[in-house]
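My questions all concern the structure below.
With one protein chain removed, the remaining protein chains of the complex are shown where they sit.
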Amino acid sequence: MHLLRKVGFYVIALWAALTVNFIIPRLMPGDPVSLLIAKLGQRGPVTPEARASIEVLLGTDTDQPLLAQYVDYLGNLATGDLGLSVSYFPAPVTSIIGQTLPWTIGLIGLATVISFLLGIGLGTVAGWKRGSWLDNLIPVTTMFQSVPYFWLALILLFVFGSVWPVFPLNGGYDIYDTVPGWNAEFIGSVLYYGTLPALTIIISSVGGWMLGMRNMMVSTLSEDYLLTAEAKGLRPGRVMRTYAARNAILPSISGFAISLGFVVAGSIVTEAVFSYPGIGSALLQAVGSNDYALMQGIFLVITLSVLGANLLVDLLYSVIDPRTRART
Amino acid sequence: MALTTQAAEPVGGAGGFLAGSAPQRARRRRLGLPPMTAKLAAGLIISGAILLFGLLGPFVVQDPTRVDDIGLTGPSSAHLMGTTQTGQDVLAQLAYATRGSLTIGAIVGVLTLLLSGFFGVVGAYAGGWVDEFFSLFTNIMLVIPGLPLVIVISSYVPDKSLLLVALVLSLTGWAGSARVLRGYTLSLRNRDYVLASRVAGEKRWRILAVEILPNLIPLLASQMVFAVIFAILGEAGLSYLGLGASGSISWGTMLYYAQNGLALRLGAWWWFVPPGLLLALFGAALSLINFSIDEIINPKLRNQTRAARRGWLMSRKQLETAKEATL
Partner (left out) sequence: MNGPMPAPPVRPVVSAPVLTIEDFSVDYLVDPVVHAVKNVSLTLRRGEVLGLAGESGCGKSTLAYGIVRLLKPPAAIVSGRAVFHSREGIEIDWNLLDAEELRATRWDKISMVFQGAMNSLNPVISIRDQLEDVFTAHRPELGRHERRKRCAELLERVGVDPARLRAYPHELSGGMRQRVMIAMAMALEPQVMIMDEPTTALDVVVQREILREITRLRDELGFAVVFITHDLPLLLEISDRIAVMRAGEVVELGDALSLYTDPQHDYTKQLLASFPSLTGERGSFVRGGMDERLLALDAVRLDDPNAGSTA
């Protein structure tokens, strides 16, 4: 029942995302299709099929009823046809997404996991030892939380790229001296180039996780079962982890959806600052050149990735909290 | 209030810094105000100062758009915070930008409050299928990432008014608050005194207005503060990407021009540091205020604040002994 509800929700959310993606270009002023096709025409010949697929995706002024357009649109998506890109002509949108998405998932995914674990860990300790130096550090980390991602990125770039140049200014890897592939130089270069962007995301988001976890730890510590655990003479580490933190972490996990939205938003801008070859940069590139098909495709993929991440976290939640599991 | 309290007492004095006298504390509590702690005072002072700067600053500084031939000079007596690439006064720009960002924050704050209040409070209070539907809608809005949506929408509209940007930001940003409000309203709805008024046959809207809303005020306040922070951050991001309202000046547009004017490469820190710093400071100040509101909402947190601990009459040795024995 619980699982069914969850799955049901994600199906509906998926449908909503597809529909929003369908409606926006049709609702907006202007005629994106002819604009796009004119632009495509400047770059090279546009085949009738390419034209048709763009019309299906972005809507046309033909008198085809909306419902029929919608069915066509879903059909196109089902075959993985997201149209052609202008800015990367004549590459299809899907191949651009395929190239950029791994970079973003690697960067944001890794940075988010690190920041989550770090924040939860620090928050656990801060809440456990209230009034310690770590606990008193919390207001400072909140300060970092309200620093805009891109500004922090600019400052980091300024300090570590210009003033004290230890990190590269932009890009995802050394394009001159390494060959993309599973070789040590390339992976090393990716890590080296990714450090500053990842650091930006971690510094900006760790404070939020930490504060939330710290406050939940404090609330949890006054629960009866903690007194029981203490009276039982369990080792402090065990009490902290299995009795306090295990319960305190639940709201952080169920609030993950809210936070992930902000992290994704911040990361897009961060990618822009570092010219990182991820999907955020591609989105901005598309926006800059009115590449509507690419833009819609990227929006769709970002939304689906966020949905997927939320589904994963939801499943994790039901593993940690038995109360959601057993309901029938 | 904050300023007078601070002036009256030695700053950083042991123990009682800004804690206020006992009757004063009692009065604040009666009025539903958070106790005046150092955190709250700092938050109020910083955000108040920035607010004043945004309100009054534009009246005293020079024209922010006036171009001069002394481009990109550091702080001097003529230009307290230096000039931009085209010789515009950074301080003047900062004043107008502060006003612009705060305006956006205020509009979005109110709009978000209305939207999240409607979907969160009304839904949870009405219950039944209305709640089911509202909550489903809220959760869907929550998992659709806001900024990409805003970027996509903005790109279709080349000429945007400030109001349009504010509207888009609030449409994509209300869901988180709504979910928090819903959870809290649900718990209020099942409290004894609300159930009692129901049994007594009070009108539903009256119960909502008299019993529920007053209890929601601290939470509404904290959610609004969050909304303001994220609106200002969102607008800054959007403007930094060049997708903000046309013709407006905000912290984000300043950073956009600084970036495009190669301020970073040329080391013109006076250009790109102040807007971001103000933004961070304002956000931090609002967060500090939110800490204090949190402590009203959650009594378990309140008992662990430093102010509460300072109220204990325990000697260091007694605290040590207690610490050794328990968590």
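A and B label the chains in the order they appear, each numbered from 1.
One rule holds for everything that comes next: contacts are C-beta pairs under 8 Å (C-beta built on N, C-alpha and C of every residue); 3 or more make two chains touch, one makes a residue touch a chain.
Every value quoted in this text rests on a predicted model; they were computed, and no experiment measured them.
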Contact with the hidden chain (one of A:T19, A:T47, A:S162 or A:T228): A:T228
Contact residue for the chain not shown (choose from A:N247, A:T270, A:Q285 or A:S305): A:N247
Sites on chain A contacted by the missing partner chain, in the whole complex: 223-225, 227-236, 238, 242-243, 246-247, 250, 320-323, 326
Where the missing chain touches chain B, by residue: 22, 309, 311-314, 318-319, 321-327
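Keep in mind that, in the parts below, only the chains that are shown with their structure count from here on.
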Between chain A and chain B, centroid-to-centroid distance (C-alpha), Å: 23
Chain A partner contacts - residues on chain B that touch it in the complex: 39, 136, 139-140, 142-149, 151-157, 175-176, 179, 229-230, 233-234, 236-237, 240-243, 255, 259, 264-265, 267, 269, 272-273, 275-276, 279-280, 282-284, 286-288, 291, 294, 298, 300-301, 303-304, 306, 309, 326-327
Residues of chain A defined as touching chain B within the complex: 9, 12-13, 16-17, 20, 24-25, 28-30, 32, 128, 130-131, 139, 142-143, 145-152, 154-155, 157-158, 162-163, 215, 218-219, 221-222, 226, 230, 236, 239, 257-258, 260-262, 264-266, 268-269, 272, 283-284, 287-288, 290, 292, 295-296, 298-299, 302-303, 306-307, 310
